[in-house]
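Shown next, in structure tokens, is the structure this report addresses.
Left out: one protein chain. Kept in place: all the others.
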Amino acid sequence: MTWREDLRYLVLGDGQADRIVPPSGFTARLTVFAAAAMAFLAVFALALALASNRLAHRWGAELAGSSTIRIVAPETQLGQQTEAALGILETTPGVAFARALTPDEQRSLLAPWFGRDVDLQALPVPQLIEVIEEEGFDPAGLRLRLAAEVPGAVLDDHGRWRGPLLASANRLRGLGWLSTVLLAASVAAMVSLAAQASLAANAQVIAVLRLVGATDRYIAQAFVRRFTLRALGGGVLGTLAGGVAVASLPAPPESVGFLEGLGFAGADWLLTLCIPLLCAVVAFAATKTAAHRALKRLA
Amino acid sequence: MTWREDLRYLVLGDGQADRIVPPSGFTARLTVFAAAAMAFLAVFALALALASNRLAHRWGAELAGSSTIRIVAPETQLGQQTEAALGILETTPGVAFARALTPDEQRSLLAPWFGRDVDLQALPVPQLIEVIEEEGFDPAGLRLRLAAEVPGAVLDDHGRWRGPLLASANRLRGLGWLSTVLLAASVAAMVSLAAQASLAANAQVIAVLRLVGATDRYIAQAFVRRFTLRALGGGVLGTLAGGVAVASLPAPPESVGFLEGLGFAGADWLLTLCIPLLCAVVAFAATKTAAHRALKRLA
Amino acid sequence: MLKALTALAYPRLCIETGRALGHKGAVTPGACVIELENVAYSYGDGALLTQVSLTLAPGSFHFLTGPSGAGKTTLLKLCYGALHPTTGNTLFFGEDVSRMSRDAVANLRRRVGVVHQDCSFLDHLSVADNIRLPLSVAGRQAEEAREDLAELMAWVGLTERAQALPPELSGGERQRAALARAVILSPDVLLADEPTGNVDWEMSQRLLRLLVELNRMGKTVLIATHDLSLIRAAKTQVQARVLRIVGGQVQQAGADL
Partner (left out) sequence: MLKALTALAYPRLCIETGRALGHKGAVTPGACVIELENVAYSYGDGALLTQVSLTLAPGSFHFLTGPSGAGKTTLLKLCYGALHPTTGNTLFFGEDVSRMSRDAVANLRRRVGVVHQDCSFLDHLSVADNIRLPLSVAGRQAEEAREDLAELMAWVGLTERAQALPPELSGGERQRAALARAVILSPDVLLADEPTGNVDWEMSQRLLRLLVELNRMGKTVLIATHDLSLIRAAKTQVQARVLRIVGGQVQQAGADL
């Protein structure tokens, strides 16, 4: 049978043929439950994967997107070198924006060291320049130009932090995807086993149908449809429950950057819709294989 | 039947009675697989929970265990106030250890600001004192004593960081335990459904045994034993696979403090041994309930 | 009583459905409906059937006897292609079964009505739905045969049990339901394995009359039974051949039966 015919039958059904498979029973409940449990867990795994994805992006953006230039120079040359550095930055490709920090900003950054009311004039404090990067920023090239023209400038592109942080976010993301794949494999195996259990329990049904002249296709279709719909139903239930559970997790405390909230945002919700569909597709393939194998064995 | 008799039969078995339950079939494989899959996932969830536990402890220890005292004073009084502060700290309960940072240490801490070769003498840099806390440390009390005796001292007990970081670690840990509980519930439900499916599929076995005068206990025991052993077997397989998988995860990059490695360490391995036992206990309870319910229904 | 049978109009069902299926169901004149050529069969160990040749001509009426365990059920299963001979060939309406696809066998099986020794049903469907099952499997609307179904159910005495589930039937009721299911499509051949093993004498005579009537309409009938009185009763109504399985061979039984 072609997949088109399969699909048409799957959606439209056939009142008479559908009735040949016993409507319920424990293998049926098992299928629904297995699909629901796996979908529920898959929602969590997906949330984890998406959250670490966002995390990785944010870290990437925050850290990779900004650098600092520190200008250490005698007080007399400080203003001039700062101007020179800003001038260079204006003509540097990959620099979206650059500005010198105001004395107030510098003071608050230094507060842990010298207290709030430090007199910056009295200190040989370096001038900081904040650089917002964009596509095509080349730290090595900028360093060379600065060395040539602004002797007191030191570029700190946060590379020291970036690598390991990104690696960690990727690890977390990998873990999320790994769990999702494991769960999908579990659904496949469990629905396939449940289908086989059901087919074995319904050996008599198959024998009776054979006796009255039913073709393999007629028999297989009814089983496949039943199981696909069960897995879809279970998947929908589990996804709903998982979605509610994820949405009702307490929000993460403010100001904790490294542990993004686990919730779904916007388009992520669409992704969760794939979970029940995945259940159904997996069930369809598993049952079809199982049914045709069983029918060949019982022939 | 008492649980003692149950247990004896469970371990020792009874060659004759065991044979009355068909040895295999798809519901059997389903039970083993469901237990294995859940155990596998439980190993991951446990690893997550344990890792976040360790993380929370480390953060707790690192941040809560140390404070910094900053002494801002004219250069002439700096040494004397430092001595005074150290003296106070010596007699403060809850302080395990306190020492003033050496100029070298201070210089390296300030390097991002002033470069490596800053002349500390020329700067009104405060003196830092590292305080290692222990049980009973009371920051508020210490602050009062310092204010009275060392006017230039400012105590920074890292409270600003501690709260949210700990909250995050606890969130992660909660997620791990939540997953573990969800998985245990899934095992319970799935083994229970598989047992019911098996009992339903074996309605004829039960009818035959009834006919020849078997008591409920005799029938139930055989089913319970079979299912408990299957769940135990599945749990062992899944736990082994999960353990191997966790152990073979790539180690986290060095220097990334906030994402502890997911591996198990030392006694944690013992905890994973609980997973198959939990499977078996859950299967025992689920099958026993299911068997007695089925026997009452089929009476 | 025989008049009552015709009056009950049961044959209407058979003729009508026979005609409806006529374009694909007609037996080529002269060709055998089912033919076993030098068939041997064994379930693994010793040979059960050796060198069996059997031809069921259209419109013939056969009884198959033999001691318990002789292979009557096995022979019937060979006849409708549920078992494949170890050696030799089975021909279904002139075609070799071993060369046919499973779907082709399934289609041909709609022209063969079978009553199993252990009558099995779809336990979740009502008795009426079970008897109707061959209609829906053949893709025919159950509606068109509704009246015929009612008549058939009345004839086998199951009208009152029509909405029961098969596990709620008595032993005899199961056999009658299985027979009704076997004839609903008005098949060209009817193979029945001990169809009267669990019914009383009166009912067995009633069922026999149904089979005889089908045979008169040109259907081929093969009945495996150990009930000699049934065979004797049939011989008064129809020209029946009695076959006997002895030692793995099929023999024509003597006139003493």
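By written order: A, B and C. Residues from 1 in each chain.
Everything below uses one rule, namely that contacts are C-beta pairs under 8 Å (C-beta built on N, C-alpha and C of every residue); 3 or more make two chains touch, one makes a residue touch a chain.
Computed from a prediction, not measured in an experiment: that's the story for all the values here.
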item: Omitted chain - touching chains that are shown; value: B, C
item: Omitted-chain contact residue, chosen from C:68, C:236 or C:252; value: C:68
item: Option from B:11, B:140, B:211 or B:267 whose C-beta touches the chain left out; value: B:211
item: Where the unshown chain meets chain C, residue by residue; value: 43, 65-69, 72-73, 117-118, 157, 161, 168, 170-173, 176, 193-194, 197-203, 226, 228-229
item: Contact set of chain B toward the excluded chain (per top definition); value: 16-17, 19-20, 22-23, 204-205, 207-218, 299
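Heads up, the rule we're going with is that only the chains that are shown with their structure count from here on.
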item: Partner chains that chain B and chain C have in common; value: A
item: Nearest-to-centre chain - CA centroid comparison; value: A
item: Farthest chain (mean CA position) relative to chain B; value: C
item: Approximate Å spacing (C-alpha centroids) for the pair chain B, chain C; value: 68
item: Inter-chain centre distance, chain A versus chain C - centres from mean C-alpha coordinates, in Å; value: 63
item: Separation of mean Cα positions, chain B and chain A [Å, integer]; value: 24
item: Residues of chain B touching at least two other chains; value: none
item: Touching two or more other chains - residues of chain C; value: none
